[in-house]
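Shown here: the complex without one of its protein chains, the others still in place.
Let's turn to chain A:
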Amino acid sequence: MTALSLLLEGVHCRYGRHSAVHSADLDVPAGLRVALIGTNGSGKSTLLRAVLGFQPVSDGVVEVGGERAATAAQWRKRRGEVAWIPQLRSTGRFPLLLGELLDSSGDGEAAREAAARLGLAGMESRGVHTLSGGQAQRAWLARAVGAVAAGAGMLLADEPTAALDFAGQEEAAAVLTGLPVTLLVATHDRAVADACDRVVEMAAGRLRDVA
């Protein structure tokens, strides 16, 4: 699949009465790499999750590749087109093997090759919950490589290098920005932001260009 464009127009997201994203506008042409920076709690994760339908949008427009999603089938299609690296969290309620995580990308072979390059060779039969934070982030990065190989045209990544050491951050930044897709990455990592074409800041739920 070719890279996909992303369009956000007047997007609002709420948690009850609290407005987390307030009238966010963003136009990302296909293939552009955008770093989304901002303080903790500024709404970066909420915005990324809204693109995937994991966070309801109370108002506004979200288009990926010029298409909106409303029905279950449309959301399923979008989630197949958009690779996703979630923010690092306690990994799941139930044991999942690393090999199963990599295979869930849609192209297990590509994901396993990427995992090996990222230092996870031979760990496929280990539970994801037994990996360190840095290893887990490398695993999700490898899964994203597999998802792109399987046809995703966009990658959304939520602080994908937060648990990595300095060398790992540079390595991850190179992998992220080297993928032939549109990239929107929420990050506090200078190496990742410097490798992107455009930097957008989110503050109090609003977006503005900074570079």
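For this structure, a couple of remarks:
As a working rule, a residue touches a chain if its C-beta (ideal position, glycine included) is under 8 Å from a C-beta of that chain, and two chains touch if they have at least 3 such contacts; residues count from 1.
Please note the rule applied: contacts and distances are computed from a predicted model.
With the options "Dihydroorotate dehydrogenase", "Glycosyltransferase", "Cation ABC transporter permease" or "4Fe-4S dicluster domain-containing protein" in hand, the undepicted chain maps to the protein name "Cation ABC transporter permease" (source: UniProt). Only one of A:E63, A:E100, A:E113 or A:E170 touches the chain withheld from this view, namely A:E100. Take chain A: the residues that touch the chain left off the picture are 52-54, 72, 75-76, 79-80, 84, 86, 91-97, 100-101, 103-106, 125-128, 130, 147.
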